[in-house]
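Report on the structure given below.
What you see is the complex with one protein chain gone and the rest in place.
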Amino acid sequence: MQQTLRLIIDCPDQIGLVATVSQFLATHQANIIEANHHTDLQTGHFFMRHEIRADSLTLSEQDFERAFTPIAAKYHMNWRITASARKAKVALLASHESHCLVDVLHRWHSGELDCDIACIIANHPQMKQFADWYGVPFHFVEFKADNKPQAFNQIAQLINEYQSDLTVLARFMQILPDSLCQQLAGRAINIHHSFLPSFAGARPYQQAYERGVKLIGATCHYVTSDLDEGPIIEQEVVRISHSDSAADMVRKGKDCEKTALARGIRYHLEDRVIIHGNKTVVFA
Amino acid sequence: MQQTLRLIIDCPDQIGLVATVSQFLATHQANIIEANHHTDLQTGHFFMRHEIRADSLTLSEQDFERAFTPIAAKYHMNWRITASARKAKVALLASHESHCLVDVLHRWHSGELDCDIACIIANHPQMKQFADWYGVPFHFVEFKADNKPQAFNQIAQLINEYQSDLTVLARFMQILPDSLCQQLAGRAINIHHSFLPSFAGARPYQQAYERGVKLIGATCHYVTSDLDEGPIIEQEVVRISHSDSAADMVRKGKDCEKTALARGIRYHLEDRVIIHGNKTVVFA
Amino acid sequence: MQQTLRLIIDCPDQIGLVATVSQFLATHQANIIEANHHTDLQTGHFFMRHEIRADSLTLSEQDFERAFTPIAAKYHMNWRITASARKAKVALLASHESHCLVDVLHRWHSGELDCDIACIIANHPQMKQFADWYGVPFHFVEFKADNKPQAFNQIAQLINEYQSDLTVLARFMQILPDSLCQQLAGRAINIHHSFLPSFAGARPYQQAYERGVKLIGATCHYVTSDLDEGPIIEQEVVRISHSDSAADMVRKGKDCEKTALARGIRYHLEDRVIIHGNKTVVFA
Partner (left out) sequence: MQQTLRLIIDCPDQIGLVATVSQFLATHQANIIEANHHTDLQTGHFFMRHEIRADSLTLSEQDFERAFTPIAAKYHMNWRITASARKAKVALLASHESHCLVDVLHRWHSGELDCDIACIIANHPQMKQFADWYGVPFHFVEFKADNKPQAFNQIAQLINEYQSDLTVLARFMQILPDSLCQQLAGRAINIHHSFLPSFAGARPYQQAYERGVKLIGATCHYVTSDLDEGPIIEQEVVRISHSDSAADMVRKGKDCEKTALARGIRYHLEDRVIIHGNKTVVFA
């Protein structure tokens, strides 16, 4: 697979910005295979993503960083350059439902998700079988009524030990404490089994059943201290009817969850998401 | 067009129910062109709709009612029989947005919606042009800060005068008073410009924009005293992205509104909807 | 899980038919949890499916068959009664793509698909790992330029040996010979990676890319001698754009394939599909 570099920028919109960045890239012979721009006209903020053939650049990644820094400073940019060659390490958190976990694992195993799965952490021991099948380290962390802080400390420690770049809550049914949310800000993705902001909180399919909606969905979002309120990356819906029981909704919703989560993870891994306030720009 | 009768039943589920109804229909030579059944397993309630060729029955509609009444009593049925030949009279309420109004009018004019449009009532006088084009009586009812009760009285009176069977709020931006909601219970349909229960209340597209959702929608529901909380008949969604402004969402949402409203009205006119508690069974 | 019986009927439409069947069921105390009817007005053919609590019937399945036979004869019915307790044996055929295979296996393993997986047969040996993970017998059948008849004989023999009720071609990339198609008529399901009838035949995603369509899809259908022309059970689509390469389409299409195949298999296993000519009635 061809390796690429991704240059991600956001900053106040200014005339000359694109010209400067493009000139910089052209000077160093960047072969651009994908370029995306977005101006938020309401806030006057600008977003930009370039994907560049790694072997086309006439300077190293380090030299790129050095050379680009003054430009970034001039335009007050938030920016980063990432290399597809440096695979993200992903920690997967799961509870007793396996569909999202197995879906992510198979997409990774078949090469669709370009990352390393560092470890699987679950509060249900039967998830070990999937970790074993895919040859991934597994850690069972027990959650009891009176040990939650310790359990979360254990999780935080594992994430650190594995130097995980991204934590994915693949239907992990425990609410992360504030401190962990903040530690993982912008680096933890959750899948909520409703079309947020509808049916936040517990038992969303039962809520949907009781309200009598005609479509249900799933929401992939970044984890924040405000439960189910983080920046949304992707959503998916499916049509239902009166003939669907709450159990039918669970079954149909699972396909939404898998799809929305898989897309959200891929967008993140390919540096297609820029968080801005409580919203995202997704160059899908 | 072939005329039909529609027999709509809901009652506690019981063994022998379908056999009895089917036997009754067969005895009277009913040629059934569509039959739908639904059992709500959670509440043990049963729902049934038959559509019958009107000319196949060996007894009149009145005789049908008389003959069926003891059966209905025995099984504790809510039931009705309606004739497609007796067209519903529909009153349309509108404000300054014309897309839903014109969409309903054209579907009626082209024969898709089988009803009579009794009148158009609007609190914006420019809606008169569409009423004139389609040859429908128009009534302008002014809403000012201090005349709302009188204005709604006027609307209630018009609905009565026109003997309207169904009132459609085609983006009518005034909140109906409780008394009118109760008077029109099960006979008034609203289109809300969000995917309820998300973004109930005012300015849903702006709310959606601020929350950063990735799909927006519209909800067609029966009007009840609890604003935006009535039984949902139909919902529609469309995908959006960061590149859509709130104005883009308004434009994209309009297509959802038109589609969801048109389907909801058609289901109601064809007696395909059974309200049960705060939910609907829709034999679409 | 509650066990059910499913009574599936199709026959020429006649007055009294439903009454007779309903009366029969009521007489034997059948507790009906789902009932579906469909009349094809163009051909005058009638379709009916009842799902009945197995423990509610006052006669055995064998007695049911005996008692119902004269009714079926009178109305010229095609009919069958099946028991959810008797799980279908499914043979899975695969080639080198694993996404559909693994998806079906996980849905079976998690209980969503209520069947037994009898065996996996593949013409690529690396599929064995998935068979091993899920503890399913695996058979590698090599396909070479000059051994296709023998290879298919081997497959036919395996299907017989395992007494497979349903054969699923989970992206099996070999064209079944006529004789095998006929032997498995109505008992073999394929997933084609296009929205049929568009892009039948080889390399559908490449065809879609070249035609410049804006949506791609997948089609789950019964296998017949006419390649890609069998009765369609389910289809799924996803939006694409000019920015999607043929490889992107392959990735996006896989999710359609998995969803459409899983739904198609479930409908078949739950006896929700009635084949009529080259079309299907699906009581979803």
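Order of writing sets the chain letters: A, B and C. Residues in each chain are counted from 1.
Quick note on the criterion: a residue touches a chain if its C-beta (ideal position, glycine included) is under 8 Å from a C-beta of that chain, and two chains touch if they have at least 3 such contacts.
Please read all numbers here as calculations on a predicted model, not as lab measurements.
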Selected residue (touches chain absent from view) among C:Ala72, C:Met173 or C:Val213: C:Val213
Hidden partner chain, residues of chain B it touches: 34, 98-99, 102-103, 106, 110, 112, 133, 243, 251, 254-255, 259, 262
In chain C, positions touching the absent partner: 38, 40-42, 47, 195-199, 211-215, 217, 231-235, 237, 241-243, 245, 278-282, 284
Residue ranges of chain A at the interface with the undisplayed chain: 15-16, 18-19, 22-23, 25-26, 29-37, 39, 41, 239
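Going forward, only the chains that are shown with their structure count from here on.
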Mean-CA-position distance for chain B and chain A (Å): 41
Inter-chain centre distance, chain B versus chain C - centres from mean C-alpha coordinates, in Å: 37
Of all residues in chain B, the ones touching two or more other chains: 41
